[in-house]
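Here the structure comes first, spelled out in structure tokens, and everything after it is commentary.
Heads up, this is only part of the complex; the chains shown haven't been moved.
Letters A and B mark the chains as written, and numbering starts fresh at 1 in each.
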Amino acid sequence: MSVCPVQEILQPLQSLRLIDPHTHINPHQAASRTLADILGYHYYTELAHSAGLAKERIEEPGLDPREKVRRLVPWLQRLENTAQYSWLLEMSQQLFGFEADRITEANWESLYDASLKCMSAPDWEQQVLQKSGLDQVYLTNDFDDRLQGFDTSFYVPCLRTDDLVFHLAKPTVQQRLQGATGISVTDAPSLRDALGRLFEHFVAGNARACAISLPPSFTPASVSAVVASGLVLKAFSGAELTGEEQSRLSQFVFWMLAEFCDQHQLPFDLMIGVNRRVYEQGVYQGQDLFDSRVSLVQYRELFNAFPGVVFPVSVLAETSNQELVSFAWIFPNVITCGHWWYSNIPVYIERDTRARLQAVPATKQVGYYSDMYKLEFALPKFAMYRRILAKVLAEDFVGGRGWSVERAVDLGKQVLRGNVESIFGGLSAGGL
Amino acid sequence: MSVCPVQEILQPLQSLRLIDPHTHINPHQAASRTLADILGYHYYTELAHSAGLAKERIEEPGLDPREKVRRLVPWLQRLENTAQYSWLLEMSQQLFGFEADRITEANWESLYDASLKCMSAPDWEQQVLQKSGLDQVYLTNDFDDRLQGFDTSFYVPCLRTDDLVFHLAKPTVQQRLQGATGISVTDAPSLRDALGRLFEHFVAGNARACAISLPPSFTPASVSAVVASGLVLKAFSGAELTGEEQSRLSQFVFWMLAEFCDQHQLPFDLMIGVNRRVYEQGVYQGQDLFDSRVSLVQYRELFNAFPGVVFPVSVLAETSNQELVSFAWIFPNVITCGHWWYSNIPVYIERDTRARLQAVPATKQVGYYSDMYKLEFALPKFAMYRRILAKVLAEDFVGGRGWSVERAVDLGKQVLRGNVESIFGGLSAGGL
């Protein structure tokens, strides 16, 4: 076998400018203000807590940022082996000029100060975007987000719908819905009016996707109008729903969202498999896990009912990836999308990337998204993905199939960026 | 680590002549007549459809073969990354003298014409068999196949039983059963007589296996004579069965098949895990998927009850492979068999092969079958498998265990061919 030209493939992928199709960026404060914003990312707090740090030490109200970092740093030594730590280190080296290969109790303050200096620059946000090569950043917006005060052609809105589907019976959610739409929901028709208003608002605000995360137990289904009508009436009258009623209501609302996606030609991002609050005493955002006993067969009725809706699907369990590959191979409206959360470590990314490139049409794969909360994370996360992608392209396509480096690079570019544009609309308008 | 002698191992494996132990070849028309027979293979139609081609464009009644290919070709560009496309390309190069590395709108007609010229040769079938190194090809025969008009010592019959187990309540199946056996089934004893007649017919026709594909929900179980008797009476009286009754009837018929396999010393190929018609609007043969929530523990009663029946087991989900390996490691009558359908891509074949070679007795592994509908596919599919097998043997056995190349090649030959003969009977008679 010839030498694998990983570096030759990696270089053009590294210089490719990107669109990040799924993040949790707050467009009003996109970049970090101190290192505490970085180390406060749940990937670090939950790992430090798992390694022994008491939750109270870092969730103390009013905790000073520098003090928070001081308390976290001693625990980093136990995490140096993790991929998550490697993001922190690469980011510190690339963005803050950090030169050591470990962040220790002896050197963290210099890193803190150096990063603070960077972050204090008035154009820090632009610097990060420039160094990260980002042309667009997709957001995750609450349904009652006003979508004002930021450039929606750069920070592209995305309508996140977990609250509507799973928490609509809560008074706070109902109040937020009324506040956002001006519609006082009482029954199924007025609920439809309200949701329609949300879609109009988001589409007018340049939204490019509707999105939701789903527990392993969820199975989409259409619900008869009669049943649905009764459930909506009950939920909005303030009565408590049984578990079964809540499930049916969730199915009804979810199905209606798919109808609106169809009507507005919005892709519907499905993030399948998360169990919320499994570790109830965990740190903020570090409480969720999953159950690998889930199947995309649960989505069969949905995928059949909405051939006109594009479903970019993320799966949380790596054991679900072959199903995702196979469903995307068969269903025209199913797209493989990124490497989500617990599957976002090299060993799983590599294998899942390999399977997708071997069996899903090249046009139907969104390679990666950062899922970041702060802009600084795009750089190291995409760097990790680009290295793995280059390795797979070199081994499987140049080595295994005799492709030229140029052709392998083209496939990499399509998966990294081209498909994001064709599937979500990208910088210009356009469909799949 | 020393240089891995992949090529040294691959060469003798490539020149080994083969028996293909599972195909869907029509022995009356085994080779393709035009390139439309090749591109009409569901692997291409379903991927092209998934990538955007409307089903109606290629399933139009009376569509001319050349026109069908013309409509498919533009979509191939989106599939060039897939393993399935690599089979098409390797076949075109090896069998039809195609010299380009892509099939495009600019060059497809020359390929069409070149392949047509090849296929028009009166001895094309023999040419393909010779170039593919095939000594025998196992078939998949409907239970009412007359098994006449072809050489059953080359095209070896196999009794496929899906219809009997899952569709026996349908009038058409009952009529076919009566037509094939001359027995008018009314109750359990006459059903047993009819199935016995089928087995006698197939065994007399040189059948070497009984086979069935099974949904994830199926659990074999023996059914009491009283219950079974009532179900058969009901099914053959034309009354509609409930879902539960259908399940019990399926179990009853399946169990009887195992009894006949025992009596006739026929291996019973179990292909476990397919959900039929998940995508109902899909192209022909491109509608089935799977649910990875299945376990071989469901087959525990069967494997215990029939120690004298050899069960070559294929699993559809790669997540089932470790169970298959472990069951074959423990149960004397469980054989690992091939790499089926959605698991038949390099990333899964490699890992599954590795696990099987590391933990299942060498005598209990059937390495590969093509599952082909047209003879031309054996060459590229087996070529893919041979390359992966050589890689695993080189890395794990020569590199990792210090074996000689010769010894590694012997293991490869056993898995590729030797075991097919010892398990199914091969060219000569014989048992495990």
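Quick note on the criterion: a contact is a pair of C-beta atoms (placed from the backbone, for glycine too) under 8 Å apart; a residue touches a chain by one contact, two chains touch by 3 or more.
None of the values given here were measured: they were computed from a predicted structure.
A.B. asks: With 2 copies in place, how many does the full complex contain?
C.D. replies: Total copies of the sequence across the whole complex: 3.
Everything that follows uses one rule, which is that only the chains that are shown with their structure count from here on.
A.B. asks: Through what angle, between 0 and 180°, must chain A be rotated so its C-alpha atoms fit those of chain B, rounded to a multiple of 5?
C.D. replies: C-alpha superposition angle, chain A on chain B: 120 degrees.
A.B. asks: Using the touch rule from the top, collect the residues of chain A that touch chain B in their complex.
C.D. replies: 1, 293-297, 300, 303-304, 307, 319-320, 322-323, 325-332, 351, 354-355, 357-364, 396-397, 400-402, 411, 432
A.B. asks: Flag every residue of chain B that touches chain A in the complex, lowest number first.
C.D. replies: 6, 46-47, 49-52, 78-84, 86, 101, 275, 278-282, 286-287, 289-293, 317-319, 342-343, 345-348
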